[in-house]
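Missing here: one protein chain of the complex. Every other protein chain is in place.
Right, chain A next:
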Amino acid sequence: MCTVVLMSIGHTLLGLLESGPRHGYDLKRAFDEKFGHDRPLHYGQVYSTMSRLLKHGLVEVDGIEAGDGPERKRYAITDAGITDVERWLATPEKPEPYLQSTLYTKVVLALLTHRNAADILDTQRAEHLRSMRILTDRKRKGDLADQLICDHALFHLEADLRWLELTAARLDKLRQAVVSS
């Protein structure tokens, strides 16, 4: 399953709006280019997400263009929307296998919006280590089955952490790539 689907499309679209107002189509294109990989967003997903964000006051309609087809709305992020993105970026993800794709999105968005991406990585590292401490303690007190189950989880978390370290070491390079694309 594509991890992009699992993450918050709403927050990602909000984050993309921070650089300036966009039409739904532009949003879809930017999303697909940066995060869609081989699973582009459906138009329906974009418009239903934007209606939800509009309803919650996280975006507003910045202008409407009439054309041959249906009206084209241009969306802008509100102050409440910026706060919402801020909160999402600052909240560590619950550690689970393969979450680095969500983390990747957070790091790229942080770089795009000139936030501190290193902070996001550090906060996530602390959350992972917290889980690893719990598992290590359980392993120490448990039987062989417990030890093997905990080891399995520990190795996955360790792989995530190695990715966090590697990304932290490559932040400058990633910033250049993200900003220039």
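In this section, a residue touches a chain if its C-beta (ideal position, glycine included) is under 8 Å from a C-beta of that chain, and two chains touch if they have at least 3 such contacts; residues count from 1.
Assume contacts and distances are computed from a predicted model.
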Report the protein name recorded by UniProt for the chain absent from the figure; options are "NAD-dependent dihydropyrimidine dehydrogenase PreA subunit", "NADH-quinone oxidoreductase subunit C", "ABC transporter ATP-binding protein" or "Ribulose bisphosphate carboxylase large chain".
-> "ABC transporter ATP-binding protein"
Given A:R22, A:K73 or A:H128, the one touching the chain that is not displayed | A:H128
Of A:L41, A:L103, A:A117 or A:L157, which sits in contact with the chain we cannot see?
-> A:L157
Residues of chain A touching the missing chain are 92, 118, 122-123, 125-130, 132-133, 135-136, 140, 154, 157-158, 161-162, 165, 168-169
